[in-house]
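For subunit A:
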Amino acid sequence: MTEFTHIPWLSILIFLPLAGALLCLVLWRREELCRWLALAVSWGVFVLTAGLFAAFRAGGSGWLLYEDHAWIERLGVRYILGLDGMSLLLVLLSGFLMLVAVLVSWRVRRHTGFFFALLLLMEAGILGVFLALDLVLFYLFWELMLIPMFFLIGVWGHERRIYAAIKFFLFTLAGSLLMLLAIIGLHLLHTAAGGAPSFALDNLRGLELSPSLEAWLYAAFLLAFLVKVPLVPVHTWLPDAHTEAPTAGSVILAGLLLKTGVYGLLRFGFPLFPNAAAASLPWLALLALIGIFHAAWIAYLQPDAKRLVAYSSVAHMGFVVLGLAAWNQTAVEGSILQMVNHGLTTGALFALVGMIDERAHTRRIDELGGLWGKVPRLSFFFLFFSLASLGLPGLNNFAGEILILIGAFQTNPVWGATAFAGVVFAAAYMLRLVQGVLWGAARGALFWPDLEPREGAVLVVLALLVLWLGLYPAPFLAPLREPVADLLNVLPQGGLP
Partner candidate 1 sequence: MIVPMSHILAFSAALFVMGLACVLAQRNLIMILIGVEIMLNAVGLTLVGASALWQKVDGQIFVIFLMAMTSAEVSISLAMVVYLRRRKGTLEADAFDGMKG
Partner candidate 2 sequence: MSAGLLFLILAFPLLGALGNLLLGELLLRRVRAAVAVAAVAASALTCLLLWPLAAGEGTRATLFTWLESGTFQVSVDILFDPLSASMTLMVTLVSTLIHLYAAGYMEDEVDTTRFFVLLNLFVFAMLCIVLADNLLLLFLGWEGVGFCSYALIGFWYAEEKNAAAGRKAFLVTRVGDVFFGIALLWLFALCGTLSISAINAQASLLGSGTLLALTLLLLGGACGKSAQLPLMTWLPDAMAGPTPVSALIHAATMVTAGVYLLCRLFPLVSLSPTGMMAIAAVGALSALYAASCALAQREIKRVLAFSTMSQVGFMMLAVGAGAVSAAMFHLFTHAFFKALLFMAAGCVIHLTGGENDITRMGGLRKQSPFVFWLFLAGALCLAGAPLTGGFFSKDEILLADFARATLFYRGIWLLGTCTALLTAIYTFRLVYMVFAGEPRSHFHGHALPGPMRWTLPPLALLALGGGLLNLPPLYGGKEHLHQFLGPLAGTRIHASHAVEWALAVLAVALFFLGWALVHWRHRRAAPEPVGALPAFLLSGWRADRLVERGILRPFQVLAGWCWQWGDGRLIDGTLEGAGRLCLSGGERLRRLATGRLSTYLTALAWGLVVMLGYFAWRIL
Partner candidate 3 sequence: MASAIFYILGFTALAATALCITRRNPVHAVVYLVNALFALALMFYQLGAPLVAAWEVIIYAGAVMVLFLFIIMMLELAPASAEMQGPGWRRWGPVLLLSLVILGCTLALLGIQADQDGVPAFWVSPRAFGAALFDQYALAVQVVSFQLLYAAVGAFYVGKGSLRRRTQGEETP
């Protein structure tokens, strides 16, 4: 076991896609090679993450893997990576969804090499965010995943891509710049308090801060994370970005980027500012509840299938934030599980809408219809993932949602009961989507090819995972138990308002 842990797995995990991205950039002229290279690298990363998951599936308290090297000595910036049960799950999800993203973008024809290079670069950034424990390193990765996404939307997107890309960029940048300020502020306060210059999470924790100062710094972190989540008043970048992004971009955006916000809150926001965080929980719950309904209502009216799925993301992330706000073992575990669930189902739905778009060249619900008669297999998966998304028990989203709801009800019955009412609207918009796309008379007499083996393989694997998580989520909950229990001790008075 010591042999095993001495290998810097986490660095390998981050630098493998980075190297792949550089290779893709160098070989950009040879498109076919780039495609296969991206597939190989993402496959390699996935195998690594799966291996790590298999090795640490029992979980445990503290860091499962930890790396610490000096980096910029004068400022006390260190290269610290750490893996615990919480990041383990998200790292696994990243490894898997990146593979999916590479597979669904097999048909990208413009600047193929650059496309895959950006994908791999983003993978490195996302993995870095989930592993970094030094605030500067974290911020570096945080921005690293933003920029490739900007280009993915702006270059390979649909009609209004420039608008969407800039909107996405401005929203996220506004948040993250404030976070950078807060990071620097925290560092200076730490130094002023007599500590050695450091940006490491463990050193900055437990810093004595005046309440107003703590609130301001927390607010800066919170804004950066909530924009990424996104929670309701700052969510409007998401529908545009999702709608205009290429399929792989939407998959990653929904599946992984949104998770970084919640992860950041859990890993950095709450432990760094426990008092302010505890005070903010009821407000977070309020916003989450508003988000669940607001986004669901808006989703119901969307004419564009992709936009509808995008708004459903906002509603689902509302559930995740509600779980955080409830702040007990069940709810927080449910939130983290729900992040994985949402990544799988929404990723699959975006992939499916992308596949439909490739065939029909439209995503408008009123222009589609009767797909079941044309492409039954694709339609089957569409129905399946829609059901998962609307929270049918036995499929994955239900498992996460019920944990969140149970936990939320324990913390505050009104939260749990109100949020449960949200599932009606989830059913309303998902069924409207299904109705418009699958049922009705078939439109257009053109022959459509059903699923290719590549697409079929992706969807089958996703569907099996959805079933697994829905029926037997225990293996995915096991590594969470201790990290979440440790996390719960961070906030004063257990966070109960």
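We take it that a contact is a pair of C-beta atoms (placed from the backbone, for glycine too) under 8 Å apart; a residue touches a chain by one contact, two chains touch by 3 or more; residues count from 1.
How were these picked? Simply put, all candidates are chains of the complex that A comes from, given by their letters.
Here the structure is a predicted model, which means the values were calculated and not measured.
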Query raised in the report: Looking at this complex, which of 1, 2 or 3 sits next to subunit A and touches it?
Result: 2
Query raised in the report: Touching candidate 2 in the complex: which residues of subunit A?
Result: 233-236, 239, 294, 297-298, 300-301, 328-330, 333-334, 370, 372-373, 383, 387, 392-394, 398-399, 402-403, 405-407, 409-410, 413, 416-417, 420-421, 423-424, 427-428, 431-432, 435, 438-442, 471-474, 477, 481
